[in-house]
Structures are given as structure tokens and as C-alpha cells.
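Of the protein chains in this complex, all but one are displayed in their positions.
Lettered A and B in written order, each chain numbered from 1.
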Amino acid sequence: MRFLHPIIVVAVSIGAAALAAVIGNDYYLRIAFMMCVYYLCAAGMNVLVGYAGQKSLGQAGLFAAGAYGAALLSTNFDLSPWVALAASAVIAGLCGVLIAWPSLRVRGPYLAMVTLAFGIVVEKLVSEWTEVFGGAQGILGIKPLALAGVPFANLQWVWFGIVLAAITHLLLRNLLSGRFGRAFLSLQADEIAAESIGVSVYRYKILAFVIAAVMCGVAGAMVAQQNQYLNSDFISFQLSIFILLLVLFGGSGSLYGPLIGAVSLTLIDALLARWPPVQHFAYGGLLLFALYAMPNGVAGLFGRFFARKTVLEPVPAAQKQSTTTPIRHDENRSNPLLEVASVSKNFGGVRPANDVTFRLQHGHVHALIGPNGAGKSTMINMISGVLTPSSGRIAFLGNEIGGLESHGICRRGVGRTFQNLRLFASLSVLENVLLGQHCRMKNGFWSSLLALPQARREEAAANARATAILDTLGLRELAQVPAGSLPYGLQRRVELARALATEPQLLLLDEPAAGLNPQETAELGKLIVQISKLGVTILMVEHHMDLVMSISDHVIVLDYGIKIAEGAPSVVQCDKRVIEAYLGAEAA
Amino acid sequence: MKHSIGRLLGAGALSLFSLAAQAQDIKLGFNGDMSASPSALSGQAATLGLQAAIDDVNAAGGVLGRKLTLVIRDDLSQPPKSIQNMSDLIDNERVVAVFGPTNSGNALAWKQVPNQKKIPVIGTVGSGTAITSPVSAGADNYMFRISMVDRDQVSGLMAYVKKNPAVKNVGYLSETTGYGQGGLKDMQELGDVEGLKPVCNEKFGVNDTDMTSQLNKCKAAGVDTLVVWAQGTPLGQLMRSMEKINYFPLTLMTWAADNQSFYEAAGKALAEKPIFMRTVTEERTAKQQKLYDRIAPKMTSASAFGFAAHSYDAVMVLASAIKQANSTEGSKIREALENLQMPYDGMMKSYDKPFSKTEHEALRSKDYKWTHWQDGKLLPYSDQVIKSLTDADYKK
Partner (left out) sequence: MLIALLQAVASGLAVGGAYALIALGFSITFTTTKTLNFSHGDFVSVGSFVGVTVLWLLLGKPINAPLVGVTLSVWQQLLAAVVTVVVIGLIGVMLYYLAVKPFAGKPGMSWVMSTIGFGIILTSLGLAVWGPSQIVVPSPVGDDVIRIAGVGIRPQEILMFIVAIVIMGALDWVMQKTIIGKAMRAVAHDQRVASLMGINVTAVMVGAFFLSSALAGLSGFLIAPIASASLYVGLSIALKGFSGAIIGGLSNPRGCVLGGFALGLLESLVNLWQAQWREIVVFLLVILVLAVRPHGLLGLRTVEKV
């Protein structure tokens, strides 16, 4: 059953290859070859634009990297064209890192501009630096791929293209249907939340760029070698737009979108050539119409058939385990789990944290309370890595974590939820929770790409754990529902489930009861206690005093960034300064 | 019964015959820019010339008893599209010959296709020198041209600079497009052959409106003669920039200076300053005038007429070659072209054995005419230096 899909792909490829052999016409063979080339570009860009959500306009530069890499290596250094092709993939990948680096912190139109600028710099570089790149005169006599000394004819190029396309499809499908695909999607949905569950946003952005770069680079190298000539006119802004269009027209973020886009647009492009006067107009009209009628691309039109499926595996009753699998036990449990020492934070003149010190004990439920603006969320943000303390130490299990990146802190065992709900709204409930498992899954890039046994094992295990968490929180029936479509209370529960899936030792809850009615609040209280009994330490920021007083072991009170009281709930309740902070001086 | 069957058969045979006759049309292809850049003006003019010639040939009975038809493909100035069009024309439409391109870079991109498939190509617009060079030394070469050749133009300009005693310091200016850089390469190589050392080598963009910085650098280097390689509008902007800084060295330009866009951009006074070479002048021959009047209503730019004239001649020469070869097979046509027996009194000149195995250019330096603008007209230009130029001065 597992091999059904690859078998279908192989069968289709063989069919396509046979069809190509029957068609003698070189023109159609060229079109078929271009389809394969464009498919490679589109598949790579789909990962970057469709999955990772990075609006890139510089694909022509990556195409150029591969094309000129192959051209120069085989003409200047006399390398075998096969080696040149492989090397051009590497060169393009490096260029992908180059374009990714300045793009990491920019968003929206600024990102489009950075990538666009990159594309133009490359375009101008290959046109102006004629000593190396040949400019518009170009590079002649690029060695084509050859087998046993016989250079590829158009037919062999088509076969080669089909093989590469099939391999690309299978590998990307492996990668994108598992942990990596989900991680990319989380980038697009909410970067801060992605970091909080252990996805290193920078690393994954770079990875997405590299994948797109390698694919576009290989495509470029193939074009250079097939044509045996390359000049700077091949690289243009129009090419970047066309590659982007392939992805959008086919269906951005869908697995089959690139295939549909590449096949249909190449055909349309060739057909329109017959009517030169209408060509431009038809092109523009196509763009507009396509976007109107099919905002999610052709694949989106046939939505259900092409939709991403996340399989929910029923967990056998015998295997039902606790929601959190064995936590790494600290030998010396008498040491505090978390130590916050003289931590301060300045935002210009505002000081939401002023020399705050406290400790969290293993297994306890702690509460952080205080009037609005006291600096509670700031403290949570500093512990979870969203903010960096201006001074002071934060130590988790004895190790300094102040100033570390969120994803690293999550990996060490700190999970959190957010005050202003940060779910991955377009992903399903199960996918959200599976993302929580992201940093606990051990299958790396190559393992996932090649669908090695380890990857399959890890995916299955993660699935089982996620399902168990869903069961515990009563969310099983909603597993396939898009998280953003749920009512508010259920969304909060999903976020909690996601945080639990990160297998935290310390769980930070930022106003978990906000917007819940009294009954829901009481249920939440029971749930928190249940989680705590499993060995998870809790620190929650809350305003619901009943909840705080009923379930907390330890309460810390902040006011204007200063810790004004700390201790058991009953003690804190009667503290004069606490009453003053909440109700004003007269009430005390 | 017999009667009607007979009529039916007769009608069937007749329609089959006419179908076959239609299928017998000789297809000629055009692959160039028709809409995507200012080069489109030349592309459009070329197709007008091609169609006019085709109409004339068909009116006279066609070639080998068959009619000629023109299949046009727009390559949007993009090499991948140009290559695809070439394949479309040759493999799909099965044309017998192709005319084009408008952009020299595109020809370099698809050169090996017609050479491989043995389909002759006659260029009538693109002037890049490398277009007509054979794919490998000694191989059969299917690329021909009846148009300006950049190298020959440069040769003429360099010869003038060398022979002019008033020239002390020469400078090169070129636009950063393929056309400009190709011309610059020829300028540098032929300059070296002539022993000319430029003291200044500046570049500008094709859409630039201000070249004062580059000109100031030339001025500071003491340049008194400029050789410029660019298209019409930037040439005009260059003259305007010269006016801005009041610096007017002797200026030699490409044939693009014959363009209406140059004259209008530079303005009447400034346009009269540079000199350049062309394949036609305003003093049109009777033949040229007839063609001009015929296609004038459809021409978007009168100064692109030269391309129409080249294209007209190209069709005529090709038709003559097909007749001589008595076949539409590519290699036979090529051989006929390289050994054309019938002289043809064409638009541009009298073609008498225009091509040979090694010579694939129909128009060379000696066919070009020195020109300049005067009173809004393109007139022949002559001075002592030009009068003293001999064939030997035109270096290769």
C-alpha cells in the first residue's frame, strides 16, 4: 500500500516517455522538455512560496546560477557535463543561502524587493561582466549530457527530464508530507508560534530557499546544456514572474500544483505563439482570469482531490500512555527548575521588569499575577525567548537560557501558550498538535527526503502521541478541522494541546482562561492540575483569581515591573501591597 | 447514374487537386520581435518587405509552380522564445527558409538549429557580426544575410578615424545592451588592427537620459573624436548631453542614427553633427521609391524602410536560388545560394553572385554609404577623408 504512489508515478513516467518516443516532431519534444524544466522550477518554488510563504521574485538569479555554473564549468574547466550538472546544483544551493541571508528578517513587499534586487544583480552581473560570463554574446559550445559518447538528442533530453521530474516529485512528497512540510507551513502561518514550538525559523527559511535554488539551478543547467548556448538574455525579470506564475496558476502549496502549472502554462505559451497580435493580451487576460476564477490555482479548484491529507491513526487501547512521555528526569530535583535572578527589561523609558527574582519548584503550579501592565507577559516572553532580558540571569535546569532563541528554549523543555492565541489557523487541529512534536522527532532532512524507515517510525510515533493528547483533551473528533474555524474556547484547548506535544518540563500559560466562562474555567483548572500531576511544572499568568487561588501552589505578584509579593495563595491574598496594587491605597 | 457518379468523381478529384495544390504552397518563416521592444519597428518593417516580395513573386507565377506564403512568429526579443519559434517553424510548419532575427543575440541562441536541420536562414535586420559565422570551421553554413554587418560598419568608421589627420585622441562610447557590447568588441579589435588606442572607454544604459558624467570623463581625457555604438534614442540623448556640457567632439555613430527616433530626440540642430554609414539613403532609387510608396501606409516608422528593402531582396534572392536548385530541399538551396547564377537587380544593389562558400554577406563595407542629417533629410556625406578612403583601408 505504501508503494502504491511511487508505482503510479513510475507507470505515468514510463507512459510519458513512450509517448515522447512516438512523437517524432522535434518541436513537440522541445515543448515536453521545457515542461520538465519548468516543473523542476515550479516544484522548488512551491516549497519556498507555497509552503514557507516567502514571496520571492528573484528566481531568475537562481536559474542563472545553475545555468552559468554548468556552462562555465564544462567550457572553462573541461569538466564532464554530468559533473557540471551536479556541481551547478551545489552552486545554485549556495546562491540560495546567499539570497536567504538578507531575507531572513524582512517580510512582505520588502522581502519581494530583496529577492527582486538579487535577481537583478545577477542579471546585470552576467550581462556586464563579459570577461567571465560572456554578456549578450554568450557562451557557445556548452557540452550537452552524453551517454557512451553519444550526446543527448531531444528525445533523450525529454526522458532525462521525465526521470528528474519523477524523482523530484517523489522526494518532495516525502519531505513535504511529514515534519518538514508542516514546519514550512508553520513559517507561513505564524513565525513566533513556530519558534515557540521548536522550529528554527531562520534555519527553515534558509532550507526553503536552498531547495528552491537547487531546483531552479538544475533546471537552468539543463537548459544551458540542451541548448548548448547561453547568453544573458535568458535571464530576465519576466522569467522570475513566469516561474512564480507556474506555482500560482497550478496551485500554491499543493503537491500537484507545480505539475499542473508547468504542463498547462507551457502548452498555453506555445499555443499563443501562433497568434502574435493577440499573444500579449491573452497572457494578461489569462493572469487576471486565472486568479479570479481560481484563487487557489487549478489544484485548488479540484480541492478535495488534491488536498493535503493527514492521517489519523487509531491508537490501540493497550498503548494508551500518558499525555507526556517520560520526561528527562533531573537527578537533583531539589534544585529549582527555573531560576529568575535580578532580571530587568528596558524599552527606552519603560521598564516592564525591574530587578525581578523568583524560583520555580519542580512539579508545582505557579501563578504570576498583577494588575494590567505589570509586566507579566514580558516575563513570560523573556523566559520563552521572545524577548531578551536587559540584565540579570534566567537559568533553566541550571543552564542559562536568557537571550537564547525561542526554538532552543523549547527544545530544552519549555513550552508555552500565548495571550493572543497564536494557532496555525489554516492547518488542521492534528497538524497543529503534530507541529508541537516537531522538536521531539528525530528524523532529519535526508531521512525525511528519502522516506527511510527511521522517518516512518518517527512519524508514526508522533502521530500516536498527538492522538493521545487529542484524546485527553477531548479533541479527537475535530482532528481534521482547520484550527482557525473552531470556536474560541476550543482554539485555546488546541493551543494547549500543541504546547503539551512539545513534551515540556515547564509549561508557560499566558492567560489560559481569558474569554472562558466559569464552567470552562473550572474545567481548565482540573486539566491544569492533571497535567501538573504528570510531572509538568506550570507557570501561568492569570487574572481569574478563583482559578489562581484554587489550583496554585505558589503565587508571584508583579506591579509596574517589580515583584511585590510571593508565597502561598492564602498569604498573598492578604498582603497589603497586593491589595493596594489591585484596588488602590484606600482599600488596604 | 453513370453521369452523376462521373460528376461526383470529377468534383472529388478537383477538390483533392486543389487541396493538394494548397498543400503545395512553399512556406517561408519569419522569426523576430514584433511587439516587445523598439526593435519591433524593424520586425514589422521587415515583414512588410517580405510580404510585398512574396506578393510580387506569386503574381508572376510563384516558384516552381507553387505559391509562397509567410508564417510569422513573434519572439518577444527573448532567446528561449526565439529558439522555440525556430523549432515551431522548422519542425512543425515545415518552412523552407527562415528570415530573421531582429535581435542578434537571438540568432546566436538558435544558430545551430537551422544548421542542424539544414534550413537556410537569410537575416535582414540583425547586424551582429557573429550571426553568419559557421558553427564550426569548414562546416556547411546555413546562415546568410542581406543587411548591415556591424563589423563592416566599424571597419568603415575606424578607417575614417585612422585616416583623419585632425584626430588626436579617440574615445569609445557604447550602450550596455548586447548590440552595444558586440559593436564595442568589434571597435576594440579593429581599433587594435588600425593601431588606434582609445583614451576613454565609457558605457551607458539604453534608457539613460543623461550621459554628462561619461562625457565629462572623456572631455577630461582630452577626447576629440568619439565612436559611439548605440540605438537611436540613446544616441539622441547623448547629443543632448553634449549640449548640456557644451562639448562637441567629432562623433561617428552606428546606422541607428538614421532612425527617426534619433532625429527627433536630438533635435534638428544636434542631429546634423554626427556622421554614420547606411545601406540606403534618402535619394532612393526608382525601385526603392516604388516599394516605399507601396508599403508607406502600413509602416509605423519611415526610417525602418531599409529593413523592408533588405527583406524584399532576400525573398527575391531566395526565390532565384530555389528556382536554380529546382527543389525546396535545404542543402540544395544552400548550394544554389552560394553559387547564384542569375544576377538580380535588387533594391539595395545589383546582386551578382552575392554569396559563396565563404562569403555569406551580401552587403559589405563598399556597399555602405556615408550619411548625415541635413535640413531634416538623410543625405550622402562626403569630405576629403572619405574621398581618400580606398578598399585597402577597410580592415577586417
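Remarks
As a working rule, contacts are C-beta pairs under 8 Å (C-beta built on N, C-alpha and C of every residue); 3 or more make two chains touch, one makes a residue touch a chain.
It should be emphasised that the depicted structure is a prediction, and the values quoted were computed from it without experimental measurement.
From the options B:169, B:188 or B:216, the residue with contact to the unseen chain in the full assembly is B:216. Looking at B:99, B:144, B:172 or B:204, the residue that reaches the missing chain in the full complex is B:204. The chain that is not drawn here is touched, among residues A:268, A:291, A:481 or A:579, by A:291.
Where subunit A meets the omitted chain, the residues involved are 49, 53, 55, 101-102, 105-110, 112-114, 116-118, 120-121, 124-125, 128, 188, 192, 237, 241, 244-245, 248, 252, 280-281, 283-288, 291-292, 295, 377, 381, 386, 418-420, 426.
On the side of subunit B, touch with the chain left out of the figure occurs at residues 35-38, 40-41, 44, 176, 202-205, 207, 209-214, 216-217, 220, 232-233, 236-237, 240, 243-246, 260-261, 263-265, 267-268, 300-301.
As a working rule, only the chains that are shown with their structure count from here on.
The distance from the centre of subunit A to the centre of subunit B, with each centre set as the mean of the Cα atoms, comes to 54 Å.
Across the complex, subunit B meets subunit A through its residues 34-35, 72-74, 76-81, 83-85, 87-88, 90-92, 103, 105-106, 108-109, 111-112, 117, 130, 176-179, 181-182, 185.
Contact residues on subunit A toward subunit B in their complex (touch as defined above): 25-28, 30-31, 34, 127-128, 130, 135-138, 140, 223, 227-229, 231-234, 236, 238, 270, 273, 276-277, 279-280.
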